[in-house]
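A single protein chain has been omitted from the complex, and every remaining protein chain is retained in its original position.
Chain nomenclature is as follows: A and B, assigned in order of appearance, with residue numbering initiated at 1 for each chain independently.
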Amino acid sequence: MTTTTATHPMAKYLRPGSEVTTFCPGCGDGVIAHSVLRAIDADGADMDDFVFVCGIGCAGWIPSPYFNADTLHTTHGRTLAFATGVKLAKPQTQVVVISGDGDLTAIGGNHLIHAARRDLDLTVICVNNRIYGMTGGQVAPTTPEGVKTATTPYGAEGRPFDLCRLVEAAGASYVARWTTAQPRFITRSVQRGMAHKGFAFIEVMTQCPVQFGKLSGEGSAVHMHEIMADRSVTLRQAEALDPADLPDKWVVGELVGATNVGKD
Amino acid sequence: MEPYRREIRIAGFGGQGVVLAGIVLARAGMLDGRQVVQNQSYGAEARGGGARAEVILADGPILYTDVLHPDVMLVMSQLACNKYGQDLATDGQLIIETELVSDVPIALQDRASGAPFTQMAQDTFERAIVANMVALGYCVGRTEVVTRESLIRAVEELVPAGTAELNLAAVAAGWELAPVPGLVHGSMSGPLPPLAGSASVVELDAS
Partner (left out) sequence: MPATVIPAEQRLLQGNVACAEGALAAGCSFFAGYPITPATEIAEHLARELPPRDGVFIQMEDEIASVAAIIGASWTGAKVMTATSGPGLSLMQENLGYAVGTETPCVIVDVQRGGPSTGIPAVPSQSDMVQVARGSHGDYETVAFAPSSAQEMFDLTVRAFDTAERLRTPVFLLADAAVGHMREIVTMPAQACAGVNRRVASVADNGAARFLDEQVAPMPLFGRGLKAHVTGSCHDEAGMRNVVDAEALDHYVRRLSGKIRRVRDDLVEVASGDTEDAEIILVGWGLVGRAAQAIATRARQQGQRVGWVRPITVWPFADVELVSLCREAKRVLVLENNMGQMLPYVQAAVGRYSEVDGLSPRILGALHRPTDVLEAMAA
C-alpha cells in the first residue's frame, strides 16, 4: 500500500502517516479527495495558502487528517460558521469547506443559508450521500421519499432538499452539481469555485454502498455508479425532458454563475 | 457623620426622556467631583411602558447601588407616582408633572411641588420632547443636588448634536420656575393645581 501511495501524483498533498484511509470499501470520498487535490495541483496552488474546514461525518474526514494543510475539524453542523470566522479574520486565506449533507444541510442548515446570503468568499464542497453514513444509515434531509433507513423503517417521508436550488435562492453566486461518476468535472468546478470571488457551492452526489446502497436497493458501488451516470442530465438535456421524468434525474453542471468566475 | 449621599429617582413612561435626564444628572454630579451611579429600567419597559432612571451621588465610594428611599423623586406619570411614591425618603422631595399626576397621596402632599413641564415645553418651545429638560431644570433648581454649571455642561455634552441650545433653554425655563430650595410652596410662576381634597386621593390613601 505504502509503495503505491508514495508514487501517486497526489501523495505529496497528503499528511505524512495518514496514507491509509478509514473510508469503507466502495466509498466515494476517495474520489472526491482526489478530485479536490487535482484542482489544487492544476492551479499550482500552495497548500499553505489554504485552510480546510470540515464538520462531523464521513466527508469531514476527507481533509482531516488526510490533507497536509491547516485543517479545522469543527463541531457537527457549525462548519460554515467556523469557516466564516477564519475567512473574515484572514481574507487572503483560501478557505475550502468539505463536509457532508447531514452536517451542512440538516444540523447546519441555518448556517448554510446565511453563508450563502452573505455570499462570503468560500468554496464549499457538499458531499451528498443521501444518508447518515457514520452513525449507521439514518434518514437525512436528502434521503429520497420512501427509502427505508434505520430511523424510517416504514419509508422516508417528505421531499429531499434540492440543495443547489436552496443555496441559489439564498444568494450563492456560484453553484454546481456533479456526481462521483464525473470526477474531472468536479475538479473543474472546484478550480472555478476557488477562482470565484463569492460563495461557491459544489454539490457532489456520491455513493455510500454500505449504508444507502444496502437500504435503498441501489446495491454495490459499481451499480450505484451506473445509476448516477444514468441519472445525470445536463441543463440543456433537462429542458428537453418531459417534466414528469425530471424527479428521477439529477441536473448536473454549473447551475449558477458559470459566467461569474474570475470576476469580482 | 454619615458621608454625603443623595439618591434621585426619575420615573415616567417610555418616550419622555427619563433615562437621558438621569444620565445628564449623573454626568453633572461627576463634574461636581462626586462619585456617581446611574441605573435605569430597561427592555420592554423602554418601549412604551414605564421608564425609570436612578442616580446616586456621593462623596465616597458607592457600595450599595440600589436606590431604596430616594431623597428626590421626579414623577412624570400618575402610574410612576402610584408605583414609587411610597418609597420617598422621610425628608425627601417629590416633584411632579402636574398635568400628568393629579393624585398625590396625602402623606406626600406637603413634600410635593411641580409644574406642567410637558405643556410648558410645548407652549414655550413648541417641542414637548424637551419636557424632560424643563423638569430636570426645575428639579435641580429646587433641590440643588448638582450645581447649575455642571448641569449646563452635562446637557451640552449629552444631548443630540444640534439640540444643545434648545435643551439648555428648556433647562433654564425649568430652573426659573423652581421655588427657592427649602420652601415647599414658594412663589411660582407656573400654575400648581390643588393637591388635596380630591376623592381619588382619599381612595388611594385608603387602599
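Heads up, the rule we're going with is that a contact is a pair of C-beta atoms (placed from the backbone, for glycine too) under 8 Å apart; a residue touches a chain by one contact, two chains touch by 3 or more.
On a predicted model such as this, the values are computed, not experimentally measured, just so you know.
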item	value
Contact partner of the left-out chain, one of B:Met30, B:Leu79 or B:Ile106	B:Met30
Which of A:Glu19, A:Asp41 or A:Asp70 contacts the chain that the document leaves out	A:Asp70
Contact partner of the left-out chain, one of B:Gln16, B:Gln38 or B:Thr98	B:Gln38
Hidden partner chain, residues of subunit A it touches	15, 47-49, 51, 53, 64-65, 68-75, 78, 81-90, 92-93, 110-111, 114
Hidden partner interface residues of subunit B, rising order	23, 26-27, 30, 35-45, 62-66, 68
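Everything that follows uses one rule, which is that only the chains that are shown with their structure count from here on.
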item	value
Centroid distance [mean C-alpha coordinates] between subunit B and subunit A, Å	64
